[in-house]
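Working notes for the structure below.
Every protein chain but one is kept in place in this view of the complex.
Here the chain labels run A and B in written order, and each chain numbers its own residues starting at 1.
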Amino acid sequence: MFLNAVVLVLQEILEAALILSLLLAFVRYLNLASGERVLSRRNWVVTSIIAGVFLAWIFSNNFSRISNSFDYVGLEITNASIHSASCFLLVLFAWLFPVKRSVAHLNHRSLGLIFCMVVVVTLAILREGSEIMQFGGGILGQGQAGLPIFYGGVVGAGIGVSTGVLLYYALTGLSIENSLKACVLLLSLTAGNMASQAILLLNQADWLPFTPTAWDSSGLLSESSVLGQLAYALIGYEATPSIMQVSAYLLGLFFVIISPISRLAWSTWHDEASQI
Amino acid sequence: MSESAMLSMTKNTGPMLIVLSLLIALSFVTELAKAETLEVELRIRDHLFFPSTLIIPANQKVKIRVINEDPTPEEFESFELNREKVIAAHSQTVIFIGPLEVGEYPFFGEFYPKTAQGVVVAK
Partner (left out) sequence: MKSIRLFLATSIVSLLTLFNFVAAVQGYQSSMREADALFDNQMLDLALLVSNLDVSDERLRSMQLGEDLAFQIWQNDKLLAASANAPVQALHQFSEGYDYANFSSYRWRTLAKYDRSHEKWVFIAERTDLRFVLAENVVLQSVAPLLLGIPLVGILVWFFVSKGLAPLQKLSFALKSKPANDLLPIDFGDSILELDQVIASINGFVARLESAMNREKSFSADAAHELRTPISALKIQLHNFAGTVDAKGDAYNELQQGIDRMQHLIEQLLALYRSSPDQFDAKGKSVNLLDLAQDVVARLYPEFEKKDQQISLESEVEREKEALTIHGEFFALETLLTNLLVNASRYTPNGGQILVALSRKHDNVILSVEDDGVGIAPDDRERIFDRFTRLSGNQEVTVPGCGLGLAIVRHVADLHGASVKVSSSRFGHGTAFIVEFPSEKIVNHGMRDERVGDA
């Protein structure tokens, strides 16, 4: 049961930690580029974590009701909605991200940016937290040997949080131009991942038609391997995605890539990038 | 920059529309090919799947009704089928799979993988 708990908790914590690290790196970039602490005034991280845990608790308490709705595919519909909303907000975040130097331009958008970040992180914690609660609640309710599960949970959470912290330091340790490039790239991959997950869930609920598998790379990188799990959490890797999933992924990617911030990140005027 | 951003948004709606219409067209095609969905039952009891081998016809969509008789939740998971779904204690749910090519597709209960193991065989 130890390994079990590790894999489960790690998977969930990792996804939430990566999103949080990514957004924090963006905020740091913004503060650095504008020369003032624009977004640290509001304690949005704590707010969204509390909101996420609270919503996850409500979700877990109404799990059966949600699951039984929509002719037993309520879970897929809810999760697909959460994923679509996250994808939309990540794209919106990219479009709202200020690219001009003026403080007015920045203040004007800061509320929108905070809204996107709070909701994205809240939704991530809701998604991942509710699954951990289901797992933990079931185990505890049965009064089974708790110690291996507890150890497993600690190890999973430890690996997940450490990876998030190190990712944040890696992103912020880069030069300001490279940091922005890496952040935008990760943001686009995350948006694509969310879109692809939403499609997969709707497929599972039979709300979207079947499309053939686009490729099979399970021989190259198995989804059940440690690396495969990491790639799944980081960029939404699937060994056998359907054509529709791939299209959705590319669409999410595309909308971030055409955003002004992405053009700024790859613009040839590097000094412009370093001094928004 | 925001004006030019808006400009590029309108510029970029072209490809987006093409992708969307392709998706819609695709959904019509598959909708037409849709046959009556076959339903099979999978029970979870004492963290075991019954039957542990699900034999289904290949190239056909199948609706699996998963009934959890245990007092604990379980998560149906399969990397090969790309499926993942939590089933609450003492409840049931449905999972759509396929159409699948001929082959074996292992699945397991993520919460109790030591015992909850099974395989879907598409023939």
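Descriptive notes on the structure:
Please note the rule applied: contacts are C-beta pairs under 8 Å (C-beta built on N, C-alpha and C of every residue); 3 or more make two chains touch, one makes a residue touch a chain.
It should be emphasised that the depicted structure is a prediction, and the values quoted were computed from it without experimental measurement.
Summary of contacts with the chain left out: across A:51, A:155, A:185 or A:235, the touching residue is A:155. Touching residues on chain B toward the chain that is not drawn are 45-50, 52, 114-115, 117. Hidden from this view is one chain, which touches chain A at 1-3, 6, 145, 147-148, 151, 154-155, 158-159, 161-163, 165-166, 169.
The definition used in the following text is that only the chains that are shown with their structure count from here on.
Averaging Cα coordinates per chain places chain A and chain B 21 Å apart. On the chain B side of its complex with chain A, the touching residues are 1-2, 4-5, 8-9, 12, 15-16, 19, 22-23, 26-27, 29-31, 34, 37, 61, 63, 71-75, 79-80, 82-83, 85-89, 91-96, 98-99, 110-114. Of all residues in chain A, those touching chain B in their complex are 1, 4, 7-8, 63-64, 67-68, 71-73, 75-76, 95, 99-100, 131, 134-135, 137-139, 141-142, 200, 203-206, 208-211, 218, 222-224, 238-242, 244, 247, 251, 254, 258-260, 264.
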